[in-house]
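For reference, the structure is listed below as C-alpha coordinates.
Only one protein chain is missing; all other protein chains are in place.
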Amino acid sequence: MTHWFPIGISTYAGEIDRLFYIILFITGLIFVLVQGALLYFAFKYRHVEGRKAFHIHGDMRVEAIWTAIPFLIVVYIALASIGPWLRIRDYDRFPPAELEVEVTAKQFEWNVTYPGPDGSLGTGDDFVRRNQLHLPVGRVVHVHLSAEDVIHSFFLPEFRVKQDAVPGLRLPVWFEAMETGTYTLGCAELCGMGHYRMRGTVTVHEAAAFDSWLQSSGETAFADGDDDDARVAAAAGTPQHDEHSGH
Amino acid sequence: MDHAAALPLDSQRPEPGAGVYNMKLGMWVFLLSEVMFFTSLIGAYIILRFAHPTAFAEPGVVLNVPLTALNTFILICSSVTMVKAFAAIQQGDQRRLKQWLLATAGIGAMFLGVQAFEYYKLVGHGFVPNVANYAAEGEPLYGATFYTMTGFHGAHVAIGVLSLLFVSWRAFRGKYTAQSYGGVEIVGLYWHFVDLVWIILFTIVYLM
Partner (left out) sequence: MQSTAPMMDAPLHWAGHDEPQSFLRRYIFSTDHKIIGIQFLFMSLFFLLVGGILAGIMRWQLGYPGQPLPASGMLPETMVVDGIILPEFYNSAVTMHGTIMVFFAIMPLLVGVFANYLIPLQIGAPDMAFPKLNMLSFWTAVPAGFIMLAGFFVPGGHAAAGWTSYPPLSAIPEYSGVDLGQRLWLISLIILGFSSLMGAVNYITTVINMRAPGMSLFRMPLATWSLFITAHLVLLAIPILTGALIMLLFDQTIGTSFFRADQGGSPLLWQHLFWFFGHPEVYILILPAMGFVSEIIAAGSRKPIFGYHAMVIAIAAIGFLGWIVWGHHMFQSGMNPALGAAFMGTTMVIAVPSAIKVFNWLATMWRGDLHFHVPMLNAVAFVAMFVIGGLSGVFVASTPVDIYLHDTYFVVAHIHYVLFGGSLFALFGAITFWYPKMFGRMMSEGLGKVHFWLTMLFFNATFFPMHQVGIGGMMRRIYDPLQYEYMQPMAPTNRFITIAALLLIATQLIFAFNFIWSMFRGAKAEANPWRANSLEWVVPSPPPHGNFTEMPHVYRGPYEYSLPDEAEDYMPQNVPPGVPRPSSTPVHAG
(Lines give C-alpha, C1' and ligand atoms only; values in the text may rest on other atoms or scores of the structure.)
Protein backbone atom coordinates (compact mmCIF):
# COMPACT_ATOMS: atom_id res chain seq x y z
CA MET A 1 0.00 0.00 0.00
CA THR A 2 1.85 3.02 -1.21
CA HIS A 3 -0.36 5.87 -0.10
CA TRP A 4 -2.24 6.45 3.05
CA PHE A 5 -2.87 9.31 5.42
CA PRO A 6 0.16 11.44 6.15
CA ILE A 7 1.00 11.19 9.82
CA GLY A 8 -1.44 13.27 11.86
CA ILE A 9 0.24 15.80 14.10
CA SER A 10 -2.60 17.88 15.44
CA THR A 11 -4.70 17.21 18.51
CA TYR A 12 -7.79 16.39 16.52
CA ALA A 13 -6.19 14.51 13.65
CA GLY A 14 -6.67 11.35 15.67
CA GLU A 15 -10.41 11.95 16.01
CA ILE A 16 -10.83 12.42 12.29
CA ASP A 17 -8.74 9.38 11.45
CA ARG A 18 -10.63 7.29 13.98
CA LEU A 19 -13.94 8.25 12.40
CA PHE A 20 -12.52 7.38 8.99
CA TYR A 21 -11.55 3.92 10.23
CA ILE A 22 -14.94 3.31 11.81
CA ILE A 23 -16.60 4.13 8.52
CA LEU A 24 -14.04 2.04 6.67
CA PHE A 25 -14.83 -0.93 8.86
CA ILE A 26 -18.58 -0.59 8.43
CA THR A 27 -18.49 0.07 4.70
CA GLY A 28 -15.85 -2.60 4.24
CA LEU A 29 -18.10 -5.15 5.89
CA ILE A 30 -21.06 -4.08 3.78
CA PHE A 31 -18.89 -4.21 0.67
CA VAL A 32 -17.79 -7.78 1.35
CA LEU A 33 -21.32 -8.95 2.16
CA VAL A 34 -22.98 -7.29 -0.82
CA GLN A 35 -20.39 -8.11 -3.44
CA GLY A 36 -20.13 -11.57 -2.00
CA ALA A 37 -23.86 -12.10 -2.33
CA LEU A 38 -23.78 -10.71 -5.84
CA LEU A 39 -21.05 -13.02 -7.02
CA TYR A 40 -22.60 -15.97 -5.23
CA PHE A 41 -26.01 -15.40 -6.83
CA ALA A 42 -24.43 -14.77 -10.22
CA PHE A 43 -22.77 -18.12 -10.04
CA LYS A 44 -25.38 -20.18 -8.24
CA TYR A 45 -28.38 -19.01 -10.23
CA ARG A 46 -26.87 -18.89 -13.68
CA HIS A 47 -29.06 -20.42 -16.34
CA VAL A 48 -29.14 -24.19 -16.47
CA GLU A 49 -31.47 -26.20 -18.67
CA GLY A 50 -34.58 -27.29 -16.88
CA ARG A 51 -34.53 -24.96 -13.87
CA LYS A 52 -37.13 -22.20 -13.76
CA ALA A 53 -36.85 -18.94 -11.84
CA PHE A 54 -38.79 -18.62 -8.61
CA HIS A 55 -41.76 -16.35 -9.23
CA ILE A 56 -42.06 -13.94 -6.30
CA HIS A 57 -42.93 -10.26 -6.25
CA GLY A 58 -41.49 -9.24 -2.90
CA ASP A 59 -41.66 -9.53 0.84
CA MET A 60 -42.61 -6.63 3.08
CA ARG A 61 -40.86 -8.03 6.13
CA VAL A 62 -37.56 -8.23 4.33
CA GLU A 63 -38.05 -4.70 2.97
CA ALA A 64 -38.59 -3.45 6.48
CA ILE A 65 -35.43 -5.13 7.71
CA TRP A 66 -33.20 -3.84 4.99
CA THR A 67 -34.62 -0.38 5.40
CA ALA A 68 -34.19 -0.29 9.17
CA ILE A 69 -30.67 -1.64 9.34
CA PRO A 70 -29.07 0.82 6.86
CA PHE A 71 -31.01 3.61 8.54
CA LEU A 72 -29.63 2.71 11.95
CA ILE A 73 -26.12 2.44 10.56
CA VAL A 74 -26.15 5.86 8.94
CA VAL A 75 -27.74 7.46 11.98
CA TYR A 76 -24.94 5.99 14.10
CA ILE A 77 -22.29 7.38 11.77
CA ALA A 78 -23.95 10.79 11.76
CA LEU A 79 -24.16 10.86 15.55
CA ALA A 80 -20.54 9.74 15.88
CA SER A 81 -19.56 12.59 13.56
CA ILE A 82 -21.38 15.44 15.27
CA GLY A 83 -19.10 15.69 18.30
CA PRO A 84 -15.83 15.98 16.38
CA TRP A 85 -17.42 18.33 13.85
CA LEU A 86 -18.62 20.82 16.42
CA ARG A 87 -15.41 20.59 18.43
CA ILE A 88 -13.41 21.45 15.33
CA ARG A 89 -15.71 23.96 13.67
CA ASP A 90 -18.04 25.61 16.15
CA TYR A 91 -16.50 28.97 17.00
CA ASP A 92 -18.07 29.03 20.44
CA ARG A 93 -16.29 25.79 21.29
CA PHE A 94 -12.84 26.87 20.14
CA PRO A 95 -10.28 26.45 22.90
CA PRO A 96 -8.81 29.82 23.84
CA ALA A 97 -6.11 31.01 21.48
CA GLU A 98 -2.51 31.00 22.55
CA LEU A 99 -1.40 32.42 19.24
CA GLU A 100 -3.42 34.28 16.65
CA VAL A 101 -2.35 34.78 13.07
CA GLU A 102 -3.99 36.29 10.05
CA VAL A 103 -3.76 34.27 6.83
CA THR A 104 -4.70 36.02 3.63
CA ALA A 105 -4.87 33.96 0.48
CA LYS A 106 -4.34 35.51 -2.90
CA GLN A 107 -3.35 34.36 -6.34
CA PHE A 108 -1.01 32.47 -5.80
CA GLU A 109 0.43 32.85 -2.35
CA TRP A 110 -0.36 32.75 1.33
CA ASN A 111 0.40 35.87 3.31
CA VAL A 112 0.69 35.18 7.02
CA THR A 113 0.53 38.10 9.42
CA TYR A 114 2.12 37.47 12.80
CA PRO A 115 1.45 39.47 15.94
CA GLY A 116 5.06 40.57 16.48
CA PRO A 117 6.86 41.08 19.77
CA ASP A 118 3.90 42.61 21.57
CA GLY A 119 1.96 39.38 21.02
CA SER A 120 -1.13 41.21 19.75
CA LEU A 121 -2.50 40.94 16.27
CA GLY A 122 -3.52 44.21 14.69
CA THR A 123 -0.87 46.41 16.17
CA GLY A 124 2.04 48.29 14.64
CA ASP A 125 4.64 45.58 15.12
CA ASP A 126 2.78 42.92 13.13
CA PHE A 127 4.83 41.47 10.32
CA VAL A 128 4.04 39.40 7.27
CA ARG A 129 5.74 36.35 5.86
CA ARG A 130 4.83 34.91 2.50
CA ASN A 131 4.17 31.16 2.21
CA GLN A 132 5.76 30.58 5.62
CA LEU A 133 3.60 29.41 8.48
CA HIS A 134 5.62 29.30 11.70
CA LEU A 135 3.91 27.73 14.67
CA PRO A 136 4.73 26.78 18.24
CA VAL A 137 4.28 23.16 19.30
CA GLY A 138 1.69 22.42 22.00
CA ARG A 139 -0.18 25.73 21.75
CA VAL A 140 -3.64 26.44 20.44
CA VAL A 141 -3.44 28.53 17.30
CA HIS A 142 -6.33 30.55 15.87
CA VAL A 143 -6.07 31.43 12.20
CA HIS A 144 -8.20 34.25 10.81
CA LEU A 145 -8.58 33.25 7.21
CA SER A 146 -9.52 35.48 4.33
CA ALA A 147 -8.97 35.83 0.61
CA GLU A 148 -8.19 38.87 -1.46
CA ASP A 149 -9.36 37.84 -4.87
CA VAL A 150 -10.95 34.44 -5.46
CA ILE A 151 -11.87 31.45 -3.30
CA HIS A 152 -8.86 29.47 -2.10
CA SER A 153 -8.73 26.69 0.46
CA PHE A 154 -6.32 26.51 3.38
CA PHE A 155 -5.19 22.90 3.53
CA LEU A 156 -2.77 21.48 6.10
CA PRO A 157 -2.81 17.72 5.38
CA GLU A 158 -0.85 16.61 8.42
CA PHE A 159 -3.03 18.73 10.70
CA ARG A 160 -6.24 17.51 9.00
CA VAL A 161 -7.15 21.13 8.55
CA LYS A 162 -9.07 22.45 5.59
CA GLN A 163 -11.09 25.64 5.32
CA ASP A 164 -12.10 27.58 2.23
CA ALA A 165 -10.81 31.15 2.17
CA VAL A 166 -13.61 33.30 0.76
CA PRO A 167 -13.36 36.92 -0.36
CA GLY A 168 -15.55 39.03 1.88
CA LEU A 169 -15.46 36.59 4.79
CA ARG A 170 -12.98 36.34 7.65
CA LEU A 171 -13.23 32.75 8.85
CA PRO A 172 -11.79 31.29 12.07
CA VAL A 173 -9.80 28.05 12.13
CA TRP A 174 -8.14 26.48 15.17
CA PHE A 175 -5.63 23.72 15.67
CA GLU A 176 -2.79 22.66 17.94
CA ALA A 177 0.35 20.94 16.72
CA MET A 178 1.72 18.09 18.79
CA GLU A 179 4.99 17.47 16.95
CA THR A 180 7.75 19.76 15.77
CA GLY A 181 8.84 19.50 12.17
CA THR A 182 8.21 20.74 8.66
CA TYR A 183 4.85 20.24 7.05
CA THR A 184 2.79 21.25 4.04
CA LEU A 185 0.43 24.10 3.33
CA GLY A 186 -1.52 23.69 0.12
CA CYS A 187 -4.42 25.26 -1.72
CA ALA A 188 -7.37 22.95 -2.13
CA GLU A 189 -9.73 25.03 -4.26
CA LEU A 190 -9.14 25.79 -7.93
CA CYS A 191 -8.10 29.41 -7.93
CA GLY A 192 -6.68 30.02 -11.37
CA MET A 193 -3.66 29.25 -13.45
CA GLY A 194 -1.22 29.05 -10.55
CA HIS A 195 -3.40 26.95 -8.27
CA TYR A 196 -1.04 24.02 -8.57
CA ARG A 197 1.90 25.92 -7.20
CA MET A 198 0.19 27.76 -4.36
CA ARG A 199 2.03 25.97 -1.63
CA GLY A 200 3.70 27.02 1.54
CA THR A 201 5.84 25.53 4.28
CA VAL A 202 4.64 24.97 7.80
CA THR A 203 7.32 24.88 10.45
CA VAL A 204 6.43 23.80 13.96
CA HIS A 205 9.02 24.96 16.48
CA GLU A 206 9.75 24.19 20.07
CA ALA A 207 7.88 26.73 22.15
CA ALA A 208 10.91 28.70 23.31
CA ALA A 209 12.41 28.80 19.84
CA PHE A 210 9.15 30.08 18.45
CA ASP A 211 8.88 32.78 21.09
CA SER A 212 12.30 34.15 20.37
CA TRP A 213 11.59 34.08 16.65
CA LEU A 214 8.45 36.07 17.20
CA GLN A 215 10.31 38.52 19.46
CA SER A 216 12.80 39.27 16.78
CA SER A 217 9.96 39.74 14.32
CA GLY A 218 11.06 36.83 12.28
CA GLU A 219 14.47 38.29 11.51
CA THR A 220 16.37 35.13 12.54
CA ALA A 221 17.60 32.25 10.41
CA PHE A 222 14.14 30.74 10.20
CA ALA A 223 13.23 33.40 7.69
CA ASP A 224 13.67 31.67 4.36
CA GLY A 225 15.28 32.69 1.10
CA ASP A 226 12.16 33.21 -0.93
CA ASP A 227 10.57 35.13 1.88
CA ASP A 228 9.14 38.52 1.33
CA ASP A 229 10.14 40.66 4.25
CA ALA A 230 7.58 43.33 3.59
CA ARG A 231 6.40 44.77 6.87
CA VAL A 232 2.83 45.35 5.94
CA ALA A 233 2.06 45.86 9.60
CA ALA A 234 -0.30 48.60 10.57
CA ALA A 235 -1.75 48.79 7.10
CA ALA A 236 -3.63 45.66 8.03
CA GLY A 237 -5.63 47.88 10.32
CA THR A 238 -7.73 46.71 13.22
CA PRO A 239 -9.01 43.15 12.90
CA GLN A 240 -12.70 43.02 12.05
CA HIS A 241 -15.10 40.80 13.88
CA ASP A 242 -14.82 37.28 12.59
CA GLU A 243 -17.61 36.16 10.35
CA HIS A 244 -17.71 32.63 11.60
CA SER A 245 -20.90 31.83 9.92
CA GLY A 246 -21.29 32.30 6.24
CA HIS A 247 -24.76 31.84 4.78
CA MET B 1 -50.80 -6.36 -8.48
CA ASP B 2 -53.37 -7.42 -11.03
CA HIS B 3 -56.39 -5.29 -10.40
CA ALA B 4 -59.34 -4.77 -12.65
CA ALA B 5 -58.86 -1.77 -14.92
CA ALA B 6 -61.25 1.09 -14.29
CA LEU B 7 -61.96 1.33 -17.99
CA PRO B 8 -63.78 -1.29 -20.07
CA LEU B 9 -61.33 -3.63 -21.77
CA ASP B 10 -62.10 -2.32 -25.23
CA SER B 11 -61.76 1.34 -24.26
CA GLN B 12 -60.27 3.64 -26.81
CA ARG B 13 -59.43 6.35 -24.28
CA PRO B 14 -56.22 6.56 -22.27
CA GLU B 15 -56.16 6.10 -18.51
CA PRO B 16 -57.86 9.05 -16.77
CA GLY B 17 -54.60 10.71 -15.78
CA ALA B 18 -54.89 14.24 -14.48
CA GLY B 19 -58.42 14.75 -15.72
CA VAL B 20 -57.42 17.81 -17.72
CA TYR B 21 -56.41 17.93 -21.34
CA ASN B 22 -52.75 17.77 -22.33
CA MET B 23 -52.14 21.42 -23.14
CA LYS B 24 -53.57 22.53 -19.84
CA LEU B 25 -51.58 19.99 -17.84
CA GLY B 26 -48.49 20.96 -19.79
CA MET B 27 -48.99 24.63 -19.02
CA TRP B 28 -49.42 23.92 -15.30
CA VAL B 29 -46.25 21.84 -15.34
CA PHE B 30 -44.38 24.58 -17.17
CA LEU B 31 -45.58 27.20 -14.70
CA LEU B 32 -44.09 25.12 -11.88
CA SER B 33 -40.70 25.53 -13.53
CA GLU B 34 -41.32 29.27 -13.77
CA VAL B 35 -41.98 29.36 -10.05
CA MET B 36 -38.52 27.88 -9.53
CA PHE B 37 -36.93 30.39 -11.89
CA PHE B 38 -38.37 33.38 -10.11
CA THR B 39 -37.55 31.73 -6.80
CA SER B 40 -33.86 31.73 -7.72
CA LEU B 41 -33.93 35.44 -8.59
CA ILE B 42 -36.10 36.52 -5.68
CA GLY B 43 -34.26 34.18 -3.31
CA ALA B 44 -30.94 35.73 -4.31
CA TYR B 45 -32.39 39.16 -3.67
CA ILE B 46 -33.70 38.24 -0.24
CA ILE B 47 -30.39 36.67 0.80
CA LEU B 48 -28.34 39.60 -0.44
CA ARG B 49 -30.68 42.06 1.20
CA PHE B 50 -30.48 40.36 4.59
CA ALA B 51 -26.70 40.34 4.32
CA HIS B 52 -26.43 44.00 3.32
CA PRO B 53 -29.54 45.86 4.44
CA THR B 54 -27.90 49.26 4.02
CA ALA B 55 -27.26 48.63 0.35
CA PHE B 56 -30.96 48.81 -0.38
CA ALA B 57 -32.84 52.08 -0.17
CA GLU B 58 -36.00 52.48 1.87
CA PRO B 59 -39.24 52.07 -0.08
CA GLY B 60 -40.01 55.05 -2.22
CA VAL B 61 -36.61 56.69 -1.99
CA VAL B 62 -35.32 55.54 -5.35
CA LEU B 63 -38.30 53.78 -6.90
CA ASN B 64 -41.56 55.43 -7.89
CA VAL B 65 -44.09 53.58 -5.78
CA PRO B 66 -47.27 55.46 -6.80
CA LEU B 67 -46.61 55.02 -10.50
CA THR B 68 -45.83 51.35 -10.06
CA ALA B 69 -48.87 50.88 -7.88
CA LEU B 70 -50.92 52.25 -10.75
CA ASN B 71 -49.10 49.87 -13.07
CA THR B 72 -49.95 46.99 -10.79
CA PHE B 73 -53.59 47.96 -11.00
CA ILE B 74 -53.28 48.07 -14.77
CA LEU B 75 -51.89 44.56 -14.87
CA ILE B 76 -54.63 43.27 -12.60
CA CYS B 77 -57.20 44.83 -14.96
CA SER B 78 -55.65 42.84 -17.78
CA SER B 79 -56.23 39.67 -15.82
CA VAL B 80 -59.88 40.63 -15.51
CA THR B 81 -60.16 41.14 -19.26
CA MET B 82 -58.46 37.77 -19.75
CA VAL B 83 -61.06 36.09 -17.57
CA LYS B 84 -63.75 37.73 -19.64
CA ALA B 85 -62.17 36.52 -22.87
CA PHE B 86 -62.10 32.97 -21.56
CA ALA B 87 -65.71 33.17 -20.36
CA ALA B 88 -66.69 34.46 -23.78
CA ILE B 89 -65.31 31.50 -25.72
CA GLN B 90 -66.74 29.06 -23.24
CA GLN B 91 -70.09 30.52 -24.29
CA GLY B 92 -69.05 30.44 -27.92
CA ASP B 93 -69.15 34.23 -28.15
CA GLN B 94 -66.58 34.90 -30.90
CA ARG B 95 -67.04 38.66 -30.94
CA ARG B 96 -66.43 39.17 -27.25
CA LEU B 97 -63.53 36.70 -27.32
CA LYS B 98 -61.71 38.85 -29.86
CA GLN B 99 -62.51 42.08 -28.03
CA TRP B 100 -61.37 40.92 -24.65
CA LEU B 101 -58.23 39.23 -26.03
CA LEU B 102 -57.16 42.41 -27.76
CA ALA B 103 -57.99 44.42 -24.65
CA THR B 104 -55.76 42.12 -22.58
CA ALA B 105 -52.90 42.44 -25.03
CA GLY B 106 -53.32 46.17 -25.15
CA ILE B 107 -53.39 46.63 -21.40
CA GLY B 108 -50.37 44.32 -21.11
CA ALA B 109 -48.54 46.50 -23.58
CA MET B 110 -49.51 49.53 -21.51
CA PHE B 111 -47.92 47.89 -18.46
CA LEU B 112 -44.72 47.41 -20.43
CA GLY B 113 -44.83 51.00 -21.58
CA VAL B 114 -45.13 52.33 -18.05
CA GLN B 115 -42.30 50.07 -16.93
CA ALA B 116 -40.10 51.21 -19.79
CA PHE B 117 -40.83 54.79 -18.79
CA GLU B 118 -39.90 54.00 -15.20
CA TYR B 119 -36.63 52.42 -16.31
CA TYR B 120 -35.89 55.48 -18.45
CA LYS B 121 -36.38 57.78 -15.48
CA LEU B 122 -34.27 55.63 -13.16
CA VAL B 123 -31.40 55.37 -15.61
CA GLY B 124 -31.56 59.12 -16.02
CA HIS B 125 -30.95 59.48 -12.30
CA GLY B 126 -27.96 57.15 -12.45
CA PHE B 127 -29.68 54.05 -11.09
CA VAL B 128 -28.38 51.33 -13.37
CA PRO B 129 -27.77 47.59 -12.96
CA ASN B 130 -24.10 48.09 -12.18
CA VAL B 131 -24.53 51.30 -10.27
CA ALA B 132 -21.31 51.95 -8.44
CA ASN B 133 -21.57 55.60 -7.61
CA TYR B 134 -23.70 55.34 -4.55
CA ALA B 135 -22.07 55.86 -1.21
CA ALA B 136 -21.94 52.76 0.98
CA GLU B 137 -20.43 49.38 0.18
CA GLY B 138 -22.94 47.01 -1.35
CA GLU B 139 -24.90 49.65 -3.26
CA PRO B 140 -24.42 47.87 -6.58
CA LEU B 141 -26.62 45.12 -5.22
CA TYR B 142 -29.72 47.27 -5.31
CA GLY B 143 -29.50 48.01 -8.99
CA ALA B 144 -28.42 44.51 -9.87
CA THR B 145 -31.29 42.79 -8.11
CA PHE B 146 -33.92 45.34 -9.08
CA TYR B 147 -33.26 45.24 -12.79
CA THR B 148 -32.77 41.48 -12.91
CA MET B 149 -36.06 40.69 -11.18
CA THR B 150 -38.21 43.29 -12.84
CA GLY B 151 -36.44 42.88 -16.16
CA PHE B 152 -37.10 39.19 -16.38
CA HIS B 153 -40.65 39.70 -15.26
CA GLY B 154 -41.03 42.30 -17.98
CA ALA B 155 -39.62 39.85 -20.50
CA HIS B 156 -42.26 37.35 -19.44
CA VAL B 157 -44.95 39.98 -19.87
CA ALA B 158 -43.63 40.77 -23.33
CA ILE B 159 -43.77 37.11 -24.27
CA GLY B 160 -47.27 37.05 -22.86
CA VAL B 161 -48.33 40.01 -24.97
CA LEU B 162 -46.94 38.36 -28.10
CA SER B 163 -48.74 35.14 -27.21
CA LEU B 164 -51.95 37.06 -26.72
CA LEU B 165 -51.57 38.66 -30.12
CA PHE B 166 -50.96 35.22 -31.62
CA VAL B 167 -54.05 33.82 -29.93
CA SER B 168 -56.04 36.88 -31.03
CA TRP B 169 -54.95 36.27 -34.60
CA ARG B 170 -56.12 32.68 -34.35
CA ALA B 171 -59.39 33.89 -32.84
CA PHE B 172 -59.92 36.16 -35.82
CA ARG B 173 -59.41 33.13 -38.05
CA GLY B 174 -62.15 31.35 -36.14
CA LYS B 175 -59.92 28.66 -34.65
CA TYR B 176 -61.64 28.57 -31.26
CA THR B 177 -65.07 27.21 -30.43
CA ALA B 178 -67.02 26.43 -27.32
CA GLN B 179 -65.75 22.85 -27.67
CA SER B 180 -62.15 23.70 -28.44
CA TYR B 181 -60.59 26.67 -26.70
CA GLY B 182 -57.36 25.20 -25.32
CA GLY B 183 -55.14 27.95 -26.67
CA VAL B 184 -57.20 30.63 -24.96
CA GLU B 185 -57.24 28.82 -21.66
CA ILE B 186 -53.51 28.18 -21.53
CA VAL B 187 -52.52 31.69 -22.51
CA GLY B 188 -54.88 32.80 -19.78
CA LEU B 189 -53.15 30.57 -17.24
CA TYR B 190 -49.79 31.99 -18.24
CA TRP B 191 -51.08 35.53 -18.05
CA HIS B 192 -52.55 35.10 -14.58
CA PHE B 193 -49.27 33.59 -13.44
CA VAL B 194 -47.30 36.54 -14.74
CA ASP B 195 -49.71 38.83 -12.91
CA LEU B 196 -49.29 36.89 -9.69
CA VAL B 197 -45.50 37.07 -9.92
CA TRP B 198 -45.80 40.82 -10.36
CA ILE B 199 -47.93 41.22 -7.25
CA ILE B 200 -45.27 39.35 -5.28
CA LEU B 201 -42.46 41.36 -6.85
CA PHE B 202 -44.20 44.65 -6.29
CA THR B 203 -44.73 43.86 -2.65
CA ILE B 204 -41.21 42.65 -2.01
CA VAL B 205 -39.27 45.10 -4.13
CA TYR B 206 -41.30 48.28 -3.94
CA LEU B 207 -43.09 48.12 -0.62
CA MET B 208 -40.54 46.47 1.67
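Think of it as A and B in the order they're written, each chain with its own count starting at 1.
Definition applied: contacts are C-beta pairs under 8 Å (C-beta built on N, C-alpha and C of every residue); 3 or more make two chains touch, one makes a residue touch a chain.
This one's a predicted model, so the numbers in the text were calculated from it and none came from an experiment.
Novice: Touch partners of the unshown chain, restricted to the chains that are shown, please.
Specialist: Touch partners of the hidden chain, whole complex considered, are A, B.
Novice: Among A:Ala97, A:Val137 or A:Ile151, which residue is in contact with the omitted chain in the full complex?
Specialist: Residue touching the absent chain, from the options given: A:Ile151.
Novice: In the complete complex, which positions of chain B touch the hidden chain?
Specialist: 1-3, 5, 7-26, 29-30, 32-34, 36-41, 43-44, 47-48, 51-52, 55, 129-130, 132, 137-141, 143-145, 148, 152, 177-182
Novice: So which bits of chain A touch the chain we can't see?
Specialist: 1-6, 15-16, 19-20, 23-24, 26-27, 30-31, 34-35, 37-38, 41-42, 45-47, 51-59, 62-63, 66-67, 70-71, 74-75, 77-78, 80-82, 84-86, 88-90, 107, 149-151, 153, 155, 157, 160-164, 166-169, 171, 184, 186-197, 199, 243, 245-247
Everything below uses one rule, namely that only the chains that are shown with their structure count from here on.
Novice: Between chain A and chain B, what is the separation of their C-alpha centroids in Å?
Specialist: Chain A and chain B have C-alpha centres separated by 47 Å.
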